[in-house]
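The structure under discussion is supplied below as structure tokens; questions concerning it will follow.
A single protein chain has been removed from this complex, and every other one stays in its place.
This part shows chain A:
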Amino acid sequence: MRKIIKSLILGQKTFMITIALLTFLSALTSMTIITAYRANISQYQSAYRRDKLPDVIVKVDNDHDITASLKKLTNVKSVVSNAGIVSQVMNKNNENVALFISNKSTNIHLKTPDKHKIILSSYLKSNGAFKVGDIFYIGQQQLTVQGFYDDYLLGSPLFKYKQGIVSQETLQTLQQQKGQQKSQLAYVNVLKMTRNSNAVLSDYQDRLQTDIIYNKIYIQKAYTMLPTIVALVIILAATFLFGICLFVMRFALLSGIEKDRQKIATFKTLGITNQQVNLAYVLSYLGSNLVGLVAATLVSFWTSNLVFRFFWQLNGLTRAQHVSINIAIVLVISMIMMGFSIAIILLSLKPIKSISPTAAFHGGQSKSVPSRSHLSLTKSSMPLQIVLAFKDYRQKIGHYMTFTLVISLFVFLSLMIMTLNQGFKGKTNDLLGLPTVDLMMRTPNNSVRNEALKNIGTVTPIKSSGYNQETKILLKDEAVPVHRYSQIPHEIKLLAGHQPKQPNDLLISNSLMKTLHLSIGQTVRVKTATVNNKQLTIVGTYQTINNLGKEAYGLIDTSLPITSTYINLKNTTNKDKLLNRFSHGNVQLIDTSASTQNLTTSVQRAVEVLANVILLLTFIVSGLFVYLVSYLTIETEKRQLALKKMLGFTNKELRTQYLLRAGFALTLGIVLSLMLNKFIGSTSLNNLVSLGGLTKLNVQLPLSYNLFIIALLIFESSLIVLIASRRITKIKIGDFL
């Protein structure tokens, strides 16, 4: 058996190495990402348990202690309240950061900060907003950054407010300043956890007055969303890579069998069975797979930790623990890969059965199927080179189709990655469900609001403004936030029905629709902030920007004062001046774009780096594969090329014909990839981001990007095919005739 393997496989060393390499890369990527991703979830959950973080957080913007009212609820086990202030602060780079400042951070045991010093969430360090020793002001009070801590509760880049811890004395000083927004967080542990954040406190009467209620499922999702997106993109690339590996395997096997026909026929005349020949191939190819898998397993010990640290940082956390390799993951990935490999190998070995021992006497030549092309050499008016190239292409369509499919996969993958990258550029706010307005203004009533708007307009012209009156309704025991916008944002994508037109109309998110088993046209009875029993009709459903949104739009509670106003400025250069001048007293201006800018930047940067790495990898692997396919195609065509040389074709003519054939395959591959991208590209991408916790990515890759990717791969492939075609000049007629 060893001799058979040696004899059959020795000539295919390059392919064996390539298969091992591709298996290694795809297995390493999969093992690393899955291990790091799982570690991210499990370590986060452990940290959450270790710090005894609450099941539910309730935030209210007042200074009345809500502990007593929460404790009375049936599902509540314990409550700890944390009073503080919410403030917009400016760092040294004039960037605004929204902070919730208090003197305790749940159960984390931090050394009490010194007077007028603050310990911040570590995300603010990793995104470069602050460093130790930085000074900033809250009102007139100067605070110095004393250190950072990993905040597993509100430290995720996805949360609007980051926590800052000060001493009791400092907090009191801050609270006593005029115009500070007093807030409190209540950390609640419940008896029974449910998936609906609001339903866990279903008998909480003041739910309609709370600002936010997060449960731990929501919080944990926020901490795992970004790594999930990143992991899915990489897993997609790894799957492509393994797909390529399977292609290489099939291609190598088919070409190898064709090349070794005579040898195989000779073995058969000597009494060696089909099974024995098959086994020789299976063993050698699986051997290559195994080498790749073992190497990947070993290297993944190191890379898993590396990627886990990257994921941890995406979460705004720094203290990553060591990640051990997960044997189950390794085994599952190995088994999946081996299973596919075995299937492909067995499928590709079918031609062995049809090799008759008589082939040994006929120089091993396979019975070539005559071209079914109607393009005749004697009748066509096209140049001889093109007609011949086309006929040869048709004859070796199996080889060239592999080339075509691989090119199309590479282009498709590149286009998807570029689209994803483009999707995150400038769209991160949308994707993450963050507002895209310059300033949010909170005011207690309409007269203060109107006055403030007028004042702001005198400093910087306002491009547009509107209101977003947020209220809540109690619908089927669930407190649902309801927005009443002066104009419903264009990002809202209606799935069915229409937008609210009447005071009793309600447009609800698709996730809420599913959770509460509602339907369009259905009439529901609700409690609002102003009316105890109101009848509303569900008139439509919309796609939420992220899966976390269980909200609605309606025209209810119009008597309530407009408390939230969104402002878009004509010129944003004076934004900081506005914040300093007008954000005090009854008016609170929040620079929403600045508070999310760092998050946006970090997400974009992560996706961009990732996209570039994958693109580079795609570029390298595609180049390698194109070379291999070219090399082997020339190898299998050597006899025919020698024959053509004998007939008087020059090397240049033969190379031109080969380039034309590769050109056909390349063109077909690009057309195929464009079709794939058009018909399944955006669906796949949307499914991908949806799996990552997002539901929207309405982005079209600009034509220039499409052209860039295609031009790049055409250039690369042409160059490599041109280099590979130099082998044609080395073919000696005498060796083959």
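Quick notes
The rule is simple: a residue touches a chain if its C-beta (ideal position, glycine included) is under 8 Å from a C-beta of that chain, and two chains touch if they have at least 3 such contacts; residues count from 1.
Basically, contacts and distances are computed from a predicted model.
Missing chain, UniProt protein name, picked from "Cytochrome B oxidoreductase", "Acyl-CoA dehydrogenase", "ABC transporter ATP-binding protein" or "Electron transfer flavoprotein beta subunit": "ABC transporter ATP-binding protein". Here the missing chain is touched by one residue of A:Y204, A:F251, A:Y285 or A:F649, and it is A:F649. Residue A:Q640 is the one among A:Q640, A:N686 or A:S718 that touches the chain not shown. Across the interface with the omitted chain, chain A contributes residues 363, 365, 367-371, 376-378, 384, 391-392, 394-395, 640, 643-653, 729, 732-734, 737.
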